[in-house]
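Removed from the display is one protein chain of the complex; every other protein chain stays in position.
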Amino acid sequence: MGFHVNAQQFDQWLAGLKEDYDVYAPVCIRGGSIYSDADCIRYGKIDRIEDVVFDKKSEYSFKEAMIPVSETLFYFTEEDCTVPPARKKGAVIFLRSCDLSAVQRLDDMYLGNGPEDFYYERIRSRIRFVLMGCSKSFDSCFCVSMGTNTASRYDLCVNVRTDGFAVDCPNREWAEFFMHCGCEEQPVTPDRVTENRTKVTLPENLSTEVYRASLWDEYNKRCINCGRCNFVCPTCTCFTMQDLFYTENGKVGERRRVWASCMVDGFTDVAGGGSYRKKNGERMRFKVMHKVFDYKERNGYHMCVGCGRCDDICPEYISFSRILNRLEDGMKEVSGS
Amino acid sequence: MDTNTAALKKNAFRVTKERNVTCIRIRVPGGHLEAKYLPVLQEIAEKYGNGTLHITNRQGFEIPGISFEKMPEVNAALQSIIEGLEINQEEEGAGYPAAGTRNIIGCIGNRVCPYGNYDTTALAKRIEKAVFPNDLHFKIAVTGCHNDCAKVRMHDFGIMGMTLPRFDADRCVSCGACVKKCQKKSTGALTLSNFRPVRDPKKCIGCGECVLACPNHAWSRSEEKYFRLTLLGRSGKKNPRMGENFVKWIDEDSIVKIILNTYDYVKEYIDPDAPGGKEHIGYIVDRTGVEEFLKWALKDVTLPEIAEVTKPLYWKGVEY
Partner (left out) sequence: MTQNRYLPFPSRILDVIKHTDIEYTFRMEFSGEVKPGQFFEVSIPKYGEAPISVSGIGENYVDLTIRRVGKVTNEVFEHYTGDTLLMRGPYGNGFDLDNYRGKELVIIAGGTGVSPVRGVISWFGDHPEERKGMTIITGFKSEKDILFKEDFRRWRNQMNVILTLDAGEETEDHKIGLVTKFIPDLELADVSLAQAIVVGPPAMMRFSVQGLLARGFKEENIWVSHERKMCCGLGKCGHCKIGDTYVCLDGPVFNYTKGKTLID
């Protein structure tokens, strides 16, 4: 059902969610940049719709509101493991179409690809999504190329209008609220981007043969393996287990899992000091192929959603979308045509 | 030609090698100005000077080749620049009212530089407003971080920007980037323990390298801006020396107050026979003892709680 909702009505709705949910959206964190006297758009809890930043892309994806960067799996003693309780509240998360598409990737990784993940499931089952309509594309976005500009599995969609908000609300319980607070009914469809400045074309014949292409060498030096591209990515799911010991004998402590990056040193370290993909170009290749090849081999669709955050964050100005567009030449090079 | 050279110098002109020819010194606090003032300088140089412009060591300009008689006209022509750069003036159209306290130097700071921990130009201007005009020989410089590109340790008062890094353990991904950067580029204040960085506040200089290195905003900047204040560096013939650490984690208000207090101290103790009424503060402190100086400098100053004052203060420097 569609409604015209003003800010006051929207805030009433948000207030009504408070009991059961924390509401997260892109917000402006004053002085939150790594640079002095500069702000940063990241996910934070909101109380009012005016807190939501609609006209800029968040530096980090909704993932930071959904999956803890560091999550305690259990506390252990010599004989026992205790799992910490689940979060008290569920979460309502504002996100764009690319990010909503990323949710499907997270689901397929955590709920599929081997057994279901207990910790993900207990968070995921209590999350509702609010789609933020995109009236315009940002420079680095390539959602149209990745087919992620039309995600539709939302509980509510909000488009910004000059006199308020155009809201589509498939969630019946929520729709009743808007009906009762006198919001005018109107047909609403999500604002969609239909063209991006950045366009990506992946070669039809892409295969692991492209490993041999020379394009990766450039990133041995250019990439500084900081991992920012992974941490801002809405679809990166890797983590590392850490054991923290409270006692001298190491028998009491906690195990947690922490976001990990395939670009950062140590990701492939095995016992005895061995490691794989030592060069940054190899790591870049691994990441790129994961996003637009390997994942598809297992799941039938690309992992990358084209949000462009990895392009925006890279301190070395390495453009992921440019690498994708270089794959075609890479394939030509290795197939000798 | 009869000219009062003291008055000429106080008006920011100089006595030069060439008889009856002077040179005007333009103050640019923080070394930053709107480009629209450059044509004004060009016009003065071409109309009254010899058509050249010198960029000074202290981030101002000197326009050489001006004949003494043109000084009033030059002062009038300078009015837009003096006003535009908000330089305190005593009489409109009469040029600079003093020259003893030199232009405040500033690196480019956080308006441009990623390492800059504050707006150096703004602080330079604030200090300029507080201390100028003054005939006493004070040299002050501000710089954005401990890289000290502005060489503030060569000044009576050196100000280096700091941020107090805050750590959010919940955002740490244990990548070790902060520790590596701190070890390689800064003082090695960070070590890794239990997968996470531990900060040694004694070693930390608030440079912000950890904040810049962190790929996940686990480190962030403090809302408050802090500084290191270094004291009594100087060049010169007698006993040049680097400024020594005075207060770490000081705030802007305290810096300004300490500088103004020092003017009172110098007025009290300057050598009445100092050539040209000019004596580096350091020599005065050598004479009165550090304790007396500190008594004056810290009068009514309330330092932030985390401020650390170096004691005892000691300088050595180069002896010839």
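Going in written order, the chains are labelled A and B, and every chain counts its residues from 1.
Rule of thumb we're sticking to: a contact is a pair of C-beta atoms (placed from the backbone, for glycine too) under 8 Å apart; a residue touches a chain by one contact, two chains touch by 3 or more.
Source: prediction; values computed, not measured.
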{"item": "Where the missing chain makes contact, among the chains that are shown", "value": "A"}
{"item": "Which residue of A:87, A:199 or A:298 touches the chain not shown here", "value": "A:298"}
{"item": "Hidden partner chain, touching residue among A:45, A:122 or A:322", "value": "A:122"}
{"item": "Chain not shown: contacting residue from A:18, A:56, A:251 or A:322", "value": "A:251"}
{"item": "Missing-partner contacts on chain A, residue numbers", "value": "73-74, 76, 78-79, 81, 83, 109-110, 113-119, 121-122, 208, 211, 237-243, 245, 249-251, 255, 257, 260, 262, 267-274, 276-277, 282, 286, 289-290, 293-295, 297-298"}
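By our rule, only the chains that are shown with their structure count from here on.
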{"item": "Centroid distance [mean C-alpha coordinates] between chain B and chain A, Å", "value": "45"}
{"item": "Contact footprint of chain B on chain A as seen in their complex", "value": "31-32, 34-37, 40, 42, 60, 68-70, 226-228, 231, 240, 242, 244, 258-261, 264-265"}
{"item": "Interfacial residue positions of chain B with respect to chain A in the complex", "value": "110, 114, 116-119, 144, 161, 163, 169-177, 194-195, 208, 211-217, 220-221, 223, 225"}
